Structure formats: structure tokens, C-alpha cells
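Yeah, one chain of the complex is gone here, protein chain that is, but the others are all in their spots.
After this line comes subunit A, so read on.
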Amino acid sequence: MALSVRSWVANEGGKHLVLVLWLGANTLLFMRTFLLYYCGQQYHYLHQMLGLGLCISRASASVLNLNCSLVLLPMCRSLLTYLRGTHTVTSRKARRLLDKSKTFHVTCGVAICVFSVVHVSAHLVNVVNFSVRYSEEFPSLNVARYSGEVRFPGITGILLVLILFLMFTASSYCIRVSNYEIFWYTHNLFIVFYIILIVHVVGGALKYQTNFEAHPPGCLRANQTNPDKTEEESGQAEGDGWSCREEARFQPNSPETWLWVSGPLCLYCAERLYRYIRSNSPVTIVAVVRHPCDVIELRMLKKDFKAQPGQVSDRKSYYSNHTVAWLWTKLAVRDGWRHFRLRRLYFVWVCRELQSFYWFAELLCALHHKLWKENRPDYLNLQLFVSQTDGLQNISEERYRPLSSRLMIGRPRWKLLFEEIGRTNKHKRVGVFCCGPKGISRTLHRLCNSDRYSGTTFEFNKESFS
């Protein structure tokens, strides 16, 4: 299928721009820190001792700082809902970007895992080098107490990796779908993770030289005739040939992780507190309706809750016990839709069994009837598909006639559907909202990016519940 540049930009442009900016920020930070430790005068002697391991461990640490602070921001859901809902963010492109917050969170999470591996590996090499290249000249620079001692002051690091291990292994797609509680409870270990992270750097194993003006690295010390250059990689030190005015003095690096993470951490904790306070207001369950195929409909009333079109309640209220609980605010064409200048609504619903359509049969028929009365019969186009083709299937009840006449057996042919919608809505913008398995989602995403539709742009949006 040929790609349409306009459709691709409409669907993928914003996401990819954010990705490029994020990659750029990470690369810049990594290179800047790497070069600081590689070339910086204050780290000359330390670099001589530890080599590349120092540069890589510090560079990956700064990338970790950035990602640990960014990873919390997409999870401030109440804040994002506020930004999206009250038109504070006016551009639709920006609002659609906010829908990708979970993807951004996962991206930062994966980056944290990858750079943790790099960071830990580099520190392992550092531990060996601290031991093997014990420095007699600058004893305060050492972590080992004597040459050959393997000293590992990294208990906070081990704890961090273990918590990350638990969080990461419990967040795979199949665990989230089958045993959501494992994912939720292990992910709440984030608070322990952040507390230990802030304490992690306080140990001060790595030191910098405070007096490199008075003691340029590589300068001639009182009992030397030649500069002590043992490694090629230390390069030409600036102080070669000069005599030292003072002994080198070292001080531990001051921890900067807390600078990065405390802001987002406080914001997220405030968000959780706000959610907790809001959840304390009582909710009345008005009705519990049992539908076919193990589905329960809960109708609830909550004080001061105003539904936005298309809104579904947050995940706290979703529980799976081999039943699907749908918390649904009125899928109704209310006045709210007019704000979005909606001209037409195509509702395509694919179910495996006929019984599933009974979940919303009343609502759909009521809506159809209401629009008929308002003389807007073309506003809502219903298409129902039953994908399991065995056996005779029909909705026989008279009151559900609008549904039975729009029922088709077999799976929808998406290409034809898109072509029809494209032809009847030329040069318009069509929003496609998909909620379903990955196969359908991928097909629809590809179709939205292709170029067969006479000037119509299809914007793809996906709703996920896991």
C-alpha cells in the first residue's frame, strides 16, 4: 500500500518529532558528560586510574537522571486530562500527542533499563580498576584501601537494580493482561526506587580535583624529574613540564540526582494524593445489569462528575474477574459533540458472538431513534459485524430492528469501508478511533497512512485498556 506523505505527517509526525527531540536530548547529555570526564582537567587523575569505564559510567548516569525524571511526567494523568479537557492546550495535534503519554513512559522506562545495564557494567570495570590501579601518589583518590583490594560500596546500586528488575519483569504485555495486580503492586515500588536513587550518589566514591590551577594535572612534583605518564589514554596533560605549586586535593562529586528527580517526584506524589482525595467522595451504584457473554454493566453516580464525550473512567475502577466491566458515560451525541464540529459518526462494531451486541442494543436504538426524530438520519452510520460465521445468527427482537437490518456476517473489509468513507467525505478530516486487538489496530493504522482516499485525511487514534 503506497504511503501518503500528508497522512503520514498527520498521524506520525508529532510522535516522531517528540522522539527525535528526546533522542537528541539523551545523546547531547551523554556526549557532554562523556567529554567532561574524558577531557576535563579536574578528572584527569581519576581518568588515568579508571579509563573509559569512568566516562561511560558517568555519561550513562546523567542519561539515567534525565529519564528517571521524565518517566514520571506522562503518568500525571489528572494533569494531562486537565490540559487536554479544558482547552488549555488548544492545538488538536498537541492534544493527540498527549494521548501518547503511555508510550512515552514506556520509552523512558526501556531507556532506564538499557542504560542501567551500561552503567552497572561500567562500574564493574571501575571496581576492578580501583583495585588493580591503586594509586600510591594520590591515596585520597582511591576507593580500595590497599592495592588489590576489591571494595564495592554499591549496596544502593544493587537494590536499585533489583527493584527495577521486579518492576520491569512485571510490566510485560502478557502479565498486564492476565494478572494486572502483579503489575500494579510492583510498579508502586517506584517510591522506594526513587528514595534509594536519591541516596545512591551520596557515597561519594568518585572525586574531582579542586585545585587544578595551582596543581595542573601532569605537573612535576617535588620528588620527580619526569611527568608520571603510565597510560596512553591520559594524553598530553596540561601541566607537563610545569612544577606543581601544591599537592593535588580531591573532593567527592556532589550528588545531583536529587536536582533532576525531586520536581517530577513531588508533582507525581501530589497527583496521587489528589487522586486519593477525589476517590474518597462516594459513588452510588445505581444499577447492575448483567449482559450475555459474561459482561456486567455498572451504572454509577458521582457528585460533581461531568462526563466528556467519549470518556471512560480511570483504570482504578476496571477489574477483570473473567468478566469485562465497562464503565461507560453516555455514548450520546450530546451538545458537546458540536464543539468538535462533528458532521458524521461511523460506528463499526465487530463481535465474535451475536449476544455481545445486546450490551448496547438499547442505547444504540435509542440514539438512532433520537436522530431520526431530529431529522438527522445520516449523522450516525451503524455497521455491526459478527465474525463467527457458523450457524444462523440474527437479532430477532422487533425493538432492535435498526440493529438487525445493519447486521452483517463475517469480518469487515476495511479497505472498502475506508474507500467509501473517503469518497463520501472528500477533503475532510476523519478521526479513526480504534479499540480492539493488535491485528485490527495495525491494519487500521496502515490504512490511515496510505494514500488512496481522494484528499481525505484519516487520523488514527488508539484506545487501550492494558
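Convention: contacts are C-beta pairs under 8 Å (C-beta built on N, C-alpha and C of every residue); 3 or more make two chains touch, one makes a residue touch a chain; residues count from 1.
FYI, contacts and distances are computed from a predicted model.
Only one chain is not pictured, and the protein name UniProt records for it, out of "Nucleolar protein 11", "DNA-directed RNA polymerase subunit", "Cytochrome b-245 light chain" or "Replication protein A 32 kDa subunit A", is "Cytochrome b-245 light chain".
Checked against the full complex, the candidates A:Ile175, A:Leu267, A:Met300 or A:Val350 give a single residue touching the omitted chain, namely A:Ile175.
When the whole complex is considered, the residue among A:Val127, A:Ala248, A:Leu354 or A:Leu382 that touches the unshown chain is A:Val127. Only one residue from A:Leu28, A:Val110, A:Ile158 or A:Cys435 touches the chain missing from this view: A:Ile158. Counting over the whole complex, subunit A has residues 117, 120-121, 124-125, 127-128, 150, 152, 158, 161-162, 165-166, 168-170, 172-175, 177-179, 181-182, 321-322, 390 touching the chain that is not drawn.
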